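With one protein chain withheld, the remaining protein chains of the complex are depicted in position.
As written, the chain order gives the labels A and B, with residue 1 at the start of each chain.
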Amino acid sequence: MEIDRLDGRTPNQLRPLACTHNVLNRAHGSASWCQGDTKVLAAVYGPKAGTKKNENPEKACIEVIWKPKTGQSGKTEREYEMILKRTLQSICILTLNPNTTTSVIIQVVNDDGALLPCAINAACAALVDAGIPLKHLAVAICCCLAESGYVILDPSKLEEQKMKAFVYLVFPNSVLSNLPEGQLTVQGEPMEHGIITSVTQGAMPVDDYLHCLERGRAATAKMSAFLRKSLQPKLPID
Amino acid sequence: MAGATPTTYSPSPTTRKTKSLIFRNDDVDWVRTDGRDFHQCRPAFFKIGAVNAAAGSAYAEFGNTKVIVSVFGPRESKKAMLYSDIGRLNCNVSYTTFATPVRGQGSDHKEFSSMLHKALEGAIILETFPKTTVDVFALVLESGGSDLPVVISCASLALADAGIMMYDLVASVSVSCLGKNLVIDPVLEEESYQDGSLMLTCMPSRYEVTQLTITGEWSTPKLNEGMQICLDACAKLATIMRECLKGPDSALEE
């Protein structure tokens, strides 16, 4: 049942992650996130005054602009913008700065599979860099399902196209807290097991989807640790 | 899916160029394709309250021509518009891609929006809603000929359903000149052969005309004849519209 992946990774192994902060001078916050060859640049401007016409002025508003690597923006880009906007709205504390707009601009530098999760991770890191108040971070992962029901994580573009189905999952990052164990569980599950966003493509049995969820959760624990480490400010060595 | 959309063509046979005419030039006595009299309109079906999300709406079906009109308002004008002590009317007519026999030909009728505006603005009492705008949006689901008159009649029903104050209901009918005959309420095929057309929009109870559109060459007696035919038809259409507004129980009350 073992599947040989083209780059020799094990099914549960993620591609090398790299995150850089403050790459753009003019933006209020910016970050670039790489997962293997997929690279996305995110910039955050805001909060700026005023909300758009149909939005609720009692809350802050988030606007997302997605720029593809080549070609014009089409329906795919509009869909990604909507998913990203709703994901970020659920992690930001919207009541703190009412009647303002925060713009998040995503620029795809290279697409080698798992583009949407990479963009979500980049956007999160950029929001932290800009100092926007957040409830928690969002960690995104892509799981692929092979014909035999085998789950592999973080596929490259070739693997994504060959597989029967894939799932993009976004979880809140794991919580380090001083509170006792019981306080942070909801319905018997720890808070970081809840899904913020899920987008699937391709048909799969329901049990396989639940299987993907478990694998995804395990992987996001590792990504949370990486994110936490990279966001810590570098202290000068005395 | 492939990046560039491939060019496609419709497999339906193109008929216009070589098909024989439905009548010859000197014929005075010929039968229309659906068997109607020259001065007989298609049976009309109206229904109000078709769209829940709108303040007022109406659906009209005249043979194969099916139209839905929604009215929103009076609502806030755009911030760019200056203050005005009378209301504003904003009209838009659009076609679905499957309304015409060949896909995508609906964009040939961009002038319908402004013609609808001119037909309705004479009938609406704009002073009753200052500073605000009433939006009238029409969608032609299927085009079977004589589209704009059906849109106008349907729009005035939708305005009545929305409670916008008007001087009278607006009814509209068009007449086509085919050879020596004047034919009322033409279908799509008859419209393609017409030598001239006359579209009349009037307020029947007040016997006033809000819009008259003529194309082609019309001599004065023919013009008078055409207008008289239209006015009679509009009066009958207005009674049908009123019956529809009163509701299905009105027949029982009498």
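As a working rule, a contact is a pair of C-beta atoms (placed from the backbone, for glycine too) under 8 Å apart; a residue touches a chain by one contact, two chains touch by 3 or more.
The rule is simple: contacts and distances are computed from a predicted model.
The chain absent from the displayed complex carries the UniProt protein name "Ribosomal RNA-processing protein 43", chosen from "SKP1-like protein", "E3 ubiquitin ligase complex SCF subunit", "Ribosomal RNA-processing protein 43" or "Centromere protein L". Considering the entire complex, the omitted chain makes contact with A, B.
Remark: the omitted chain is touched by one listed residue; of A:25, A:54 or A:70 this is A:54. Per the touch definition above, the residue from B:94, B:132, B:181 or B:213 contacting the chain not shown is B:94. If you put the missing chain back, the residues of subunit B touching it would be 1-2, 5-13, 50-54, 57, 64, 68-70, 72, 75, 92, 94, 96-101, 103, 135, 137-139, 141-142. If you put the missing chain back, the residues of subunit A touching it would be 54, 74-76, 78-79, 82-83, 85-90, 165, 167, 170, 172, 186-187, 189, 191, 193-206, 208-210, 213.
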